[in-house]
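Only one protein chain is missing from this complex, and each of the others stays in its spot.
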């Protein structure tokens, strides 16, 4: 049963790179029956915030028992730890640099272990490619039924990013831009819960000096080329442009502040 | 048997995006034994014509019983319908916006059904991501053996694009540019059948003011950097540049007119 587990790969390697290819080779050697899926490889280079969001928005769509392996790892080979976590019947393998922030704040988060046991790494470990030599190997052994506690000691203070928190100030919700996708949709940290009590017709969204009145339901609610705000498919507020690219037009970037105001 | 069916995904999400990743997660939850293949995710954003051509040129290379799921869906969440079709032992799941034009004109096209039955959608449907919540779910249930007629009512007037039709005018065949690929090959709607009776040495191809004499057999028939015309691997006339990029050089775009003339 365990051998058939799903292993999902996320990285900033760029699409269809040899780096993801080699990780799959390592998994296939150790766990020939694992089902390997590309979760996302278009995470912007070195961008841990986008990586954390992408993983956080995707993992629940996979079956229980899935192993999520994410590599955005500018500190590879340095003192940063490598970890394995179990959250609500899903497993996560990653560098301890904030990538697991969203699953780790989940109330069903179990114990977290450091990946240190050399038995579950490749014999030679490159200081520049833990993705292949440590993480892919660990994910593969995990899919074969090796218990997480066999990989190393329990740790209690994994790194969690702060950027996913929003603020309320009277009739204003203040948030931040997390990332933009390939359509140019600007995704924020303001969740549908943050504005669930707001009348969609009476709210306005301000980002980079641009104010959008009202909340749309889908992209084609407005004319081609017009900006709109809506709750995106991951449950967060997005600023988009119908058949256009909002991120390019507004020159938005990670961390830009955004405000939702109720009239 | 049905559980092992092939599901092929095509989209304009860009390569290795989390959107395709989540669709695979949904399929894996519902149909763990389906064999998932990326058909193409580099369809230009919102470009239904390119999407229709890419699907139309690819589907016959997959085995009978394959389910083709294609999402280029600027109208997602609006009144446009979602459909399922069966053509010559292949299944197709898509928005009803012209993407299925090429299979649907096939003489072995069977009945077409609307995807409406909430039983075969995810419990929560985002108005911006039918690909995940409606289409991936439907494809997965279909691969489990659910009959197409269970998904909704029969429809009789699916949208078909007009752009794939060519014209004959004396010794001239008039066509249009459909798309260009990542090599810069300019692909047209003029099929090998349209010019099957023409002597390759006595024909000329004119596009964007550039005239190419004769029909080549392969790219290296001409010197590096030279333009040529040939019948591409999908059976349509292409204008290419040996080791170069014809689309960039000629600034061609979808819909540009092209003429084949016999001397």
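Residue numbering begins at 1 within each chain, and the chains themselves are lettered A and B in the order written.
The rule is short, and it goes like this: a residue touches a chain if its C-beta (ideal position, glycine included) is under 8 Å from a C-beta of that chain, and two chains touch if they have at least 3 such contacts.
Note that the structure is predicted; figures quoted are calculated from it, not measured.
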Residues from chain A at the interface with the omitted partner, ascending: 13-22, 24-26, 28-29, 32, 36, 38, 45-46, 74-78, 126-129, 132-133
On chain B, residues whose C-beta touches the chain left out of the figure: 4, 6, 8, 10, 14-16, 35, 37-42, 54, 57-58, 61-63, 66, 181-183, 217-221, 230, 232-233, 238, 242-243
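Keep this in mind: only the chains that are shown with their structure count from here on.
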Averaged-CA centre spacing for the pair chain B and chain A, given as whole angstrom: 31
